[in-house]
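Below: the structure, in structure tokens.
As you look at this complex, bear in mind that one protein chain is not there, while each of the others sits in place.
The block that comes next holds chain A.
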Amino acid sequence: MSSSTGRATNDTFLGMPAVPPRSPYGTGHLRGERTFPRAAHDELGNEQLRRNLGKATHSIRAKRLAVTGELPDWEQLRDTGSAIKTDTMNRLPELLEELERKVTERGGTVHWARDGVEANEIVTRLVRDTGSDEILKVKSMATQEIGLNEHLESQGIAALETDLAELIVQLADDRPSHILVPAIHRNRDEIREIFLRHIPGVDPALDADPARLAAAARAFLREKFMTTKVAVSGANFGIAETGTLAVVESEGNGRMCLTLPETLITVMGIEKVLPRFQDLEVFLQLLPRSSTGERMNPYTSLWTGVTPGDGPQEFHLVLLDNGRTAALADRIGRAALNCIRCSACLNVCPVYERTGGHAYGSTYPGPIGAVLTPQLAGMHGAKGDPNSSLPYASSLCGACFDACPVKIDIPSLLVELRHQHTEQAGTTAEKLAMKAAATVMKQTGLFTTAQKAAGLGRVLAGRDGTLSRLPPPLSGWSDSRDTPAPPQQTFRSWFASAEGAAAMRAAADEGARHTDDPQEAS
């Protein structure tokens, strides 16, 4: 067997630290069915997706730049956020134990789950214990990652998503395509169709006006909020010092789920813990501004255990590993665990903008998904593992690093992952395929850099039309000289061109020829 770190496992030596296991192969949503180039190629044909994504990412990007520019201490906040997360990872065992102790003291119950399968079983049992066969869901990456809804369904428990976008995705039996705006690939007419078909008793005269569509969802869900006895949420933060959990949202569906049911079950990845209550002052500034480009999201709920007379009287916290400790054991994975899921890196990524979230095959799409997914679930579990193509799903333009509120150096991590992968790829054929993909992405990198620089032209370029600073990894070069203003052709137009299409297909075919029959390698 191999680990992504290339380190031999030391299982045989008692007392020696062992490399923790990744998320079990074939469970949850941390792996697509096809390699990225292959999946991306199909998504590229989806004009609607591209238009919607383009509009979404550009508008959020502009808002984000405006509100982050408003804070003179933005860089200091990023430095602090980054350091808090690094410090958290260093002290994870004691912080988790402290969190458990505080939640328990306040009347909550803490459960530990080694992987998604175990977390699903815990939640199922907890729901069964309430006697209920339906639950409400607050949008949560962790529960999506482990495939909780599908598991509950298979156990005869209906899970209803209450976030409007997640509801749309769920009703349409679709998958989310963006961390923040999961139904961004749908337009209003499609959403109207989905509601007409799937919401019981909806007015057949419903039109496609967003306000009216939202009102239809409000009416449908309000009745559910009033009657459902169990809710399942994720958590943005869990404060070790006080046992306080935090959920950040916009619509109020989170508040509804966290407040009205009798039982609340929260599934939280172990990396979401923060040491001190005071740390919220940093992340409540970093997260909304990076995420939706707002100064603050409309609603944030903070709760600690159980409060008599207010909110759910039974509270369960499920602490989830599912490959997180494997990531923690790896230098790359460790840095990726700092992610606070703001989605800023998605919105600035030219590859993501082009292909959409589905092409990544994972709950975590975009630049951070390309790092985090292989770390959580591995990339050598089987020959032709689609996850092994993810480190190549980037042009390394550096925009994601610049955008990340906790300063995760995604491009460097991707390069390192590529290196690890080519070192360890089992077959020569696979190595070849990945090299081909890398060549493609290297080409696109040039164009993307140009594109990004063009986008930032107003900020970076002087009046003489030259740029004084390029994003990493080219910054080393540009630091010492001026770069001529970039050409008009972009990664987008290249990708869409016959040349780009041919190159992508060649890379995909080369990989597919030898590796399309996945089988366990270990």
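Rule of thumb we're sticking to: contacts are C-beta pairs under 8 Å (C-beta built on N, C-alpha and C of every residue); 3 or more make two chains touch, one makes a residue touch a chain; residues count from 1.
Simple rule for what comes next: contacts and distances are computed from a predicted model.
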Exercise for review: For the chain that's not shown, choose its UniProt protein name out of "N-acetylglucosamine transport system permease protein", "TIGR02587 family membrane protein", "Pyruvate dehydrogenase" or "LUD domain-containing protein".
Suggested key: "LUD domain-containing protein"
Study note, to complete from the structure: Among listed residues A:K55, A:R101 or A:R197, the absent chain is touched only by A:K55
Review point. Among A:A39, A:V282 or A:L317, which one is in touch with the chain left out?
Key: A:V282
Exercise for review: Have a look at A:I146, A:M256 or A:L317 and name the one touching the chain we're not showing.
Suggested key: A:M256
Revision key, fill the gap. Given A:E118, A:E314 or A:D402, the correct residue touching the omitted chain is A:E118
Check your understanding: What residues on chain A make contact with the chain left out of this view?
Key -> 5, 7, 17-20, 52, 55-56, 59-60, 72-73, 76-77, 79-80, 83-84, 86-87, 89-90, 92-93, 96-97, 106, 111-114, 118, 162-165, 168, 181-184, 187-188, 191, 210-211, 213-214, 217-218, 221-222, 225-226, 239, 241-244, 250-253, 255-256, 258-260, 270, 277-278, 280-282, 284-285, 292, 294-305, 307-311, 319, 321, 325-326, 328-331, 334
